[in-house]
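Rather than the whole complex, this shows some of its chains in their spots.
Note that the chains take the letters A and B in the order they are written out, and that residue 1 is the start of every chain.
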Amino acid sequence: MSDAVRLQLEDFSQDEEVRALRASSQRMGGIAIFLGCARDFSEGRDVCEIGFDAYRPMALAELERLRAEAIERFSLLDARIVHRLGTVRAGDNIVFIAAGAEHRAPALEACRWMIDELKERVPIWKKEITPTGESWVTPHP
Amino acid sequence: MIKVLFFGPVADRVGLRQIEVPFRDGLCWQDVRDVLQPQYPEAFALVSVTAVNGERVRDDGHTPLADGAEIVFMSRVSGG
């Protein structure tokens, strides 16, 4: 089975990720998932592609830590995080985060916490590639 | 030798992804920054976090580095 935390160029299947998540426990009653995808429109400009740069070893370690912290903090049964690198096109998947718990509230809270934390602390940078040029995304504070 | 890596917008402004800085006893990451910042002021204007050996630094920049250390001067991340 694939690792629970991955950085990868290729796309992923949600059905497969959820199957893997669920395999960890039959007590899982609620699974919350966040799926980030590439929009074709950002701040008024058309975006054709999004490119990623990452400090890979640290990004992977931070994601592993994020997952472990979420499991501990929200008493999850399991969690998974997949982030794509390379270049993706408008409409493509970028990030998949799933939290599984016995009940829905901790799953939903953990999912939100993980995507918020990921956007704060995982060393990955996103570049929007438009018909007229490219520019790094400036995160909103 | 100390390895300094750049990613994303910082790498674009430096024009390089990696620089090597000679090691000397007692060298700290703040010393490395003090050397590089005047050479790449536009890149360092973006820097908000420093990592040493893959860990975000929490010291004041005056802990001595080991030879072979890897430093990354990072702008705010924008993944996800």
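In this section, a residue touches a chain if its C-beta (ideal position, glycine included) is under 8 Å from a C-beta of that chain, and two chains touch if they have at least 3 such contacts.
Since the structure is predicted, the reported quantities are computational estimates derived from the model, not experimental observations.
Taking the complete structure file into account, the protein chain formula is A x2, B x2.
One rule holds in what follows: only the chains that are shown with their structure count from here on.
One finds 26 Å separating the Cα centroids of chain A and chain B. Residues 5, 7-9, 11-12, 51, 54-56, 72, 74-80 of chain B are the ones that touch chain A when the two sit in their complex.
Residues 36, 52-55, 57-59, 61, 83, 94-95, 115, 118-127, 136-139 of chain A are the ones that touch chain B when the two sit in their complex.
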